[in-house]
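Excluded from the complex is one protein chain; the other protein chains are retained at their positions.
Labels A, B and C are assigned to the chains in the order they are written; within every chain, residues are numbered from 1.
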Amino acid sequence: MADPTPPREPATMVERISPLAGFAGVSDTRLRVREIPFLRQTNLRADPGKVPPSLGLRLPMEPGTWLRSGGADVLWLGPDEWLVIGDVDLPRSEDVAVTDVSAQRTTILVAGPGARDLLAHGCAIDLHPSVFGPGRCAQTTLARAQVVLVAGEDEEFRVLVRASFARYLADWITDAAVDY
Amino acid sequence: MTGRERARPGDGTALWDSPEPAASYDVVIVGGGGHGIATAYYLAKNHGITNVAVLEKGWLAGGNMARNTTIIRSNYLWDQSAGIYEHALKLWEGLEDDLGYEVLFSQRGVLNLAHSLQDVRDSVRRVNANRLNGVDAEWLGPERVKEVCPIVDVRPDARYPVLGATYQPRAGIAKHDHVAWGYARAASAMGVHFIEHCEVTGIEVTDGRVRAVQTTRGRIAAGRVALSAAGHSSVVAGMAGLRLPVQSHTLQALVSELLEPVHPTVVMSNAVHVYVSQAHKGELVMGAGIDAANSYRRRGAFHIIERQMAAALELFPIFARAHVLRTWGGVVDVTPDASPIVGLTPVGDLYVNCGWGTGGFKATPGVGWCYAHTIATGEPHPLNAPFTLERFTTGALVDEHGAAAVAH
Amino acid sequence: MTRRRAGHEGQVLRFTFDGRAYEGRRGDTLASALLAAGVRRVATSVTLGRPRGIFGAWTEEPNAVVQIERPFPEPMVQATTIPLYDGLVASSLSGQGRLSPGPDPARYDATHAHCDVLVVGAGPAGLAAARAAARTGARVVLADDRPEPGGTLPDTAETVEGRPGAEWALAVAAELRALPDVRVLSRTSVIGYYDHNYLVAVERRGEDAVTRERVWRIRARRVVLATGAHERPIVFSGNDLPGVMLASAARAYANRYGVPAGRRAVVFTTGMDDTAYDAARDLAEAGVEIVDIADAREGRLVTAAIGDGDEGLRTVVIGERGEGLGAMTGSREVEADLLLVAGGWNPVVHLFGQAGGELRYDERLGAFVPGDAARAVQAGRNVVVAGAARGATTLAECLADGETAAASTPPTSLATPPSPSGGWGEHVWLVPADDETHHFVDLQRDVTVADLRRATGAGLRSVEHVKRYTTAGTAHDQGKTSGTLTSAIVAQVLGTGIAGLGTTTFRAPYVPVSFATLAGRDRGALHDPVRVTAMHDWHAEHGALFENVGQWKRPWYYPGPGEDMEAAVLRECRAVREATGAMDASTLGKIDVQGPDAAELLDRLYTNLMSSLKVGAIRYGVMCRADGMVFDDGTVIRLAPDRFLVTTTTGNAAAVLDWMEEWLQTEWPGLRVRCTSVTEQWATVALAGPGSRAVLASLAPDLAVDAESFPFMTWRDAEVAGIEARVCRISFSGELAYEINVSWWHGLALWKAVQATGAVTPYGTETMHVLRAEKGYPIIGQDTDGTVTPADLGMGWVVSKSKPDFVGKRSFARADTARPDRRHLVGLLPEDPDALLPEGAQLVACERLPEPPVPMLGHVTSSYRSAALGRTFALALVSGGRDRVGERLHAYTGETLIPVTVTHHVLYDPEGTRRDGRPDTSEGARHDG
Partner (left out) sequence: MLLIPCPWCGPRDEAEFGYGGQAGVAYPRDPGALTDEEWARYLFFRDNPEGPFEERWNHSAGCRRWFNLTRNTATNEITPISPSGDASPPGNVATGEVGTASASWDAATGGPR
C-alpha cells in the first residue's frame, strides 16, 4: 500500500514548537496549570465488535471512560472512536481506521484542589468526583473551545485542546485562575 | 407633524369594540396580530370590504406584535424584498396621519454594521442595490459610524472590529402597541369585528374551497379565510390540509431600565447577533438570536441572552452597567430563503401570509396593503407576487439571509 | 440626626448621597442608612415629578431607585438592596439612570453547579428544606439573595427552636456550610427558571471581591422554591408620599437595622393577618409612637395621605366606612410622619410562573398562589413550592413546609394554603375617591387608578393590554408591588373576577442584572476564541496585518516600510508571478477519510468523480447542498486506495466534516468510512511562483522536483528542510506551486527555513485573492452567496455527467436552475484601466440612470489592481453573463457609473502555460548558495 507513514519525530534535530511554548501557567498550592507538549496521539476508529486482537490494546467500551493499556492511555471518544495517547504503533486495516493526530491537540494539565472549581467556570458537565472521578473522560466544551477532558488521580485533569485554540484557552484559564 | 389631530394612548379614546362573533363574514382573518389587523384595515379602507372578522386566540396584538424590537427599515438586497418593504416604509411615513393615531414613528436611521471584509462587500452590494431601487442607503466608514452613533466602539483592534456600516436614514422605530391599536381603532370604526380569546380549532374545506372556521366561540362561516398567524402558521394551515415550508423558532428580546439618552439611532449587527435601539422613554430595547431547535415556546434559552450581552458590550462598552429588566420570547416562522410567503394557496378562497421570520413588524403596513389586495381581488398584488409558495418548487427563491438581522 | 436603636451600633461607614456626607453602619443598606440619617426624599417620580421616599426594604422597592456614582457609575439601583460600603457615592434620580462612558473596571464571570436539590430562599422554609435534604446526603445548593440567612427572620425578630430567628438561621447555615456536598450561596439572586430545571442565579460578591458578580448556571434534579412573600400595598390618595411605607419594611428597619423609620406612625391594615399589629408592636418598642391603627375589619380606612415636598407625609386622613365601599362617613385627621400599609401578602411566585407553573387566585389570601404544582412536576420540572411562597402564613407552617418539600415525593396538599390564626380579613385594594389621579398603583411608573380607568374606558379588557397602555408593572420592580393590585383594581372596575383576569406573565430576570454580569468573562480578547497557526508569531513579528476569517487570524498582507496596502499587495503579487512567494495555508480544513467505501462517499458528496483518482494524485472538487448551490470546494488527495485527505475552505472546515458525518450516519450507515479532522495536525506552507521549484529543490535535495517526476496535481512524501513533509503540487494562482505540509510542531521551523532561502516573499490572503481572481478561480463565500451553482461559476466541467447521482444533482434540473439568464461568473475590465471597481458595485446596462427602480444585471464580487495585467479587473456575477462577453455595462458605485467590458472570467494565462513553471527560471536557485 502506498500509504504514507504519518510524520513522526524527524531524524534530524529540527526545532519542535508546541502550541503553548512560553505559556507561564499557574503554580500555586490550590492550582497548577501547565502544558504537557508533544504527546503522541492516535485516533482509532473501529466497530466495537470488529476490533482485532492483534491491535494489542484494550479499548474502554463504557462511554466517557479511559484506561491504561499497552503503555498507552486509551480514551473513549465515541461508540466507534478512541484516542490513544502513548507511543504505540497501531496497524491500519479494512476494519480499523488509524490517524495520527499527535499535533492536532495539545494537552494542558489542570491540577490541584481548585481544579474542579476552575474548570466549572467554563465547563457545563457535572465535575463532582462521584460523577467525574479518576478514569472518566469527556468530549465537551471548556469556555468556548472544544476539549477532551480527562480525569486522573489526585485531582489532576488533562485538557486536550486543538492547537489553534490552545492560546485562547490558556488565556482563558489564566484569567479564570485569578480567583484561585 | 401636520395639523391633523391625532389620538394617542392615554387619552382614553375608544379603541375597538369587542362584539360577539357573527355567524358569518365575507372575510375571516385568522390571527389578530399586526398583519391581521392591518389587513382588515386595508380591506375596509382600500376595498370597501367591512364585513370582516379578525379572530385572535389571545389578546389582540399579543403575539409577535407585542414582542418585537420595532425596527423599521427597507434596505433589503433583492428587488422583490425592497419592493414590499419600501412600500411599507412609505406607508409608515404617512401612517400617523392616515390612522389619526400616534404611533411614535421615529425615523432615527438604522446602521447595519460590517465586521469582516466579506461583510463590507455584502454591505456595499446591498447599498448599491438599494439606491438603484430608490431605497435610501449609504455606506459609512468607521468614522462616519461613530458620528452617527458616538457610543459604538470602532477601535480597529476589537475582536470583531467595526469596518463600516450601511445606513438607512429613513429607517427607525415605532411603538408596536400603538401601531396595533391605531389600526384596530380605525378598522373597528369602519365596521371590522375584532374577536379576542377566539381560537380557531378547525378550517372547513369542501370541494376544494374553504367554507368556515371552527373556533372556541363556535363555527363562523367565511367567504374567504386569510391566515395571518405568525409563529403558528403551520398549525393553522394544517387545519386546511396545507403544508408550509416554515419552521417555528423562539426569538428573544429584552429591555433595560429607563436611561438618559445615549443611543440616537438603531444599530444592528448580523455577525454578533445584536440589534439595539433606545426607545422614547429611555429603555434600551435589544433583540437576540433565535434558538436553534423548533419551538413554540415563548421563552428561549438563557445562553442566547448571555451571548447577546457579551456581543453588545463589544459594540457598546457604555452599556456595561445597564440592567436587563425583562426578557421575553416570541415564536417566529422561518422559511428556507428567509423571505415570506404571501398569496394564494391550493385551497380555494384560502390565503396565506407567513414566514416573515424576524422581520414582520416593519412590513406591517406593506403586507396589510398587499394582502388585502390579494384577498379582495383573488390575485396577488404585484409587490407580493414574487412571494409565492410555488417558488420552492421552481427554485426561484428570494434569498435574504444576508439582510435579516438574525441568521436563520 | 442619626436615630439608631441600641445593639445596632456597628462599624461606621461613610457615604455621600446627593452631595451630602452621611454615616451609616456596617450591615446597613443604603436605604436603612438614609432612613437613619433622616433622609426622607430619595427620588423624584418619572412622569409627575413627585417626591418619593423609601417604600420597601428589599427587592420589592419601587421608589428608592438611585444612581451609584462611585466606585463606578451604575444606574437605577434599589437603595434597599445596596449593602452600604465605605466611600459609596449615590444620588437620587427621577426615573432615568445615567450610563458611564468609562470602561467598567470590574471583573465578572460565570460558573456551573449541579445538585440534587436547589433551594431558593434561605428563610425558615428554605433553611428547613435545605437541612432536611442535606441530612439525607443529597447534593444541595441553597441560594439566597440577602447577605445573611434567615429571610425575614431578622426583620420580625421571631424565635425558632427556642432561639432568636436570626441566630437559628446562622446556626443552620453554618451546619450546612460544613457539609462537603452543600453549597450555600448568599447575596445570590435566582433570576431565571428555565427548561429542564436549569436555573440562573447572580451572586453579588461585593465591590472588593476579585470578581464583582458571578453568574451561576445551576442544573438541579429538584427545586424547592422557598421565595417568601411580599407585602401588598393599598391604594389611596397620596399613597406615594415619602413616609408611606410597607408595614413589613418599617418592621425590618426597626428590627434588622435598628432604625425607626419615623416618629409618629399610623398603621393601615386590611386585617388579612396580624403582622401589621406585630409591626406596630415592634415599632413601638423601637420608640415610634403608634398614633392610630386603621383596620379595615373595623370599617376604618385611610382615605388620604397629605404632606409636602421633601419632608413627605404630615397628615393621615382616616375615614369611617358606611355602606358600600364608596360611601365614607366622617373622617379623622392624624398628624404622622410614617404610615404603615399592610394590604396582605403576595406569595413570590415569579420563578414558579417562569417554570410554567400555573397560578391560582386564592380568594382568602387575595393573591395568586401556585396552583397545580403536580403538573409542573410532570412536565419534567421537579419543583415544589414551600412556605410563604405557597401561601403559608405562620412561621411554624413555613418550617414544616420546608421539611416536607425536601422529601423525595412532593407533598400532595400543595394547592391548599393553611389558614391564618386570626381569621381572614377582607380585601381592600383601593380606597376610592372622586379624584383618583393621585391614587398610585405603580409608584415607579407613576401609574394611577385614573390611568387604569382610562385604559378600560378605551375598551381594553385584558390585564396585558392595560399594562401596556399604562406601563403599570414594567419598571424596576417588575410589578412586585403593583402586579396583583393592577389585576384586582381592573377587575373591580370591569366588574369581573380577578381569577379570570389573571396576572401578566412573569419573566426573567427576577431582579435586574447588569449587562456586564451576563457578559461575564467573554469580553475583549476572550469574547470569541482567536485561532492562530503555528507560524502566527512570525507573521506578527514581521508586520503582517491580519484578516479575520471565521475565528482564525490570517495574514492579510505584509506592508514593507512606507508601503500602503496597494503597494504591498502589488509587490507580493509580482513576487509570486515573477519569482517565489510563500503563504501560510495552515487554516484550510483537513479531513482524513478512511475505509473501504471512502471513494464511494466522496463520489456521492462531490459533484465530480473521485473514485477514479489514482493513489498519489490530487483532484479539485466542489460540494453542493441538496439544493444544488455550491457549498464548499477544495482538493482531494488520494493517499491509498481506501484513504483520502480532503481539504476544505478555512471557514467551512467544521461544516464539511459535519456534513460528511451527517450523510454517513443518517443516510448511508452501510458505508464503511471514517472521517477524522486533522486540520491542526498539519501546518501548511504554500510555495508559489516560477521560482518555487528551485526553492523546493534547495530545501528537499532528495526530492525529484522536475515536472516529469513530480507532475501537477500529484503529491510526494519527502524531507523538506530536514522535516518529514507531504508535498502537494497544486496551484491556486496559476503559477507553478507547491503546498508543503508538516506536523504543526514543525510549522514554524519549516516557515523559517523557507524564509531563510532568501528567495521567497511572504504573501497574505489579499495577494492570494488577487492571483486566483486573475485566473478566474472563485472564492466560495465571496464570489458565491449560496445562490450559485457550479454551472453559474462556469465550472460545468466539475459536474460529473456519468455519476447516476450526487448531492445536489437533482436540483440542477429545476426550472429556475436551468434558466439561461442566471447569474454567471464573468470577468470585467473597466474601460479606464486605472479605475478600481468597488466590490459590491451593481451592474446596469444603461449609461445614464433613469428614475428608480433601475434594473440590475448583477454585481461585482471581486475587484483588484493586477500587477500581471498592468490594470484593474474584476469578477462579477452577471445575468446571462457568458452570453454578454464583449458587452459594455456600467458599474454603479453609489455615485457614478463606470463603463466596463464583460470578459471571460479567466484573465491571466488562460492557456495554463505557467503551472509547470518556466524551465529557465532559477531566481530561487540563485539564492541557494
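Keep in mind that, in the parts below, a residue touches a chain if its C-beta (ideal position, glycine included) is under 8 Å from a C-beta of that chain, and two chains touch if they have at least 3 such contacts.
Quick caveat: nothing in here was measured; it's all calculated off a predicted structure.
For the omitted chain, the shown partners it touches in the full complex are A, B, C.
Of the listed positions B:V235, B:A271 or B:A385, the one in contact with the omitted chain in the full complex is B:V235. Residue in contact with the omitted chain (choice from B:G10, B:G141, B:P169 or B:P336): B:P336.
Note on the undisplayed chain: of the listed residues B:L43, B:V192, B:A230 or B:V246, the one touching it is B:V246.
When the whole complex is considered, the residue among C:Q665, C:T896 or C:T913 that touches the unshown chain is C:Q665. Only one residue in the set C:E333, C:D805 or C:D832 touches the chain that does not appear here, and it is C:D805. Although one chain is not shown, part of chain A still touches it, namely residues 62-64, 77-79, 81, 124-125, 138-141, 146. On the side of chain B, the interface with the absent chain consists of residues 205, 207-208, 232, 234-235, 238, 240-248, 292-297, 301-303, 333, 336, 345-347, 392-394, using the contact rule stated above.
Of the residues in chain C, those that touch the hidden partner chain are 194-198, 217, 219, 356, 379-380, 626-627, 658, 661-662, 665-667, 669, 804-805, 809-811, 813-815.
FYI, only the chains that are shown with their structure count from here on.
Set against one another, B-C and A-C show the most C-beta pairs in contact at B-C. For this pair, chain A with chain B, the centres built from the Cα atoms lie 48 Å apart. Once the centre of each chain is set as its mean CA position, chain B and chain C turn out to be 22 Å apart. Centroid to centroid, with C-alpha atoms defining each point, chain A and chain C lie 30 Å apart.
Of all residues in chain C, those that touch two or more other chains are 110, 217, 522, 525, 528, 530.
Chain A has no residue in contact with two or more other chains. Those residues of chain C that touch chain B in the complex are listed here as 46, 72-76, 95-101, 103-104, 110, 192, 194-195, 198, 200, 215, 217, 354, 451, 454, 457-462, 464-465, 468-471, 474-476, 478, 505, 507-509, 512-516, 518-520, 522-525, 527-528, 530, 547-549, 627-628, 781-782, 785-787, 811, 814-817, 838-842, 844, 849, 851-854, 856, 859-861, 892-894.
Of all the residues in chain A, the ones that touch chain C in their complex are 1-4, 7-8, 10, 12-19, 38, 43, 45, 80-81, 92, 94, 97-105, 117, 120-121, 123-124, 126, 128, 131, 143-145, 162-165, 167-169, 171-172, 175-176, 178-179. Against chain A, in their complex, chain C makes its touches with residues 107, 109-114, 139, 181, 210-211, 217, 219, 521-522, 525-526, 528-534, 552, 587, 592, 594-596, 615-616, 639-643, 672, 674, 676-682, 717, 719, 721-726, 742-749.
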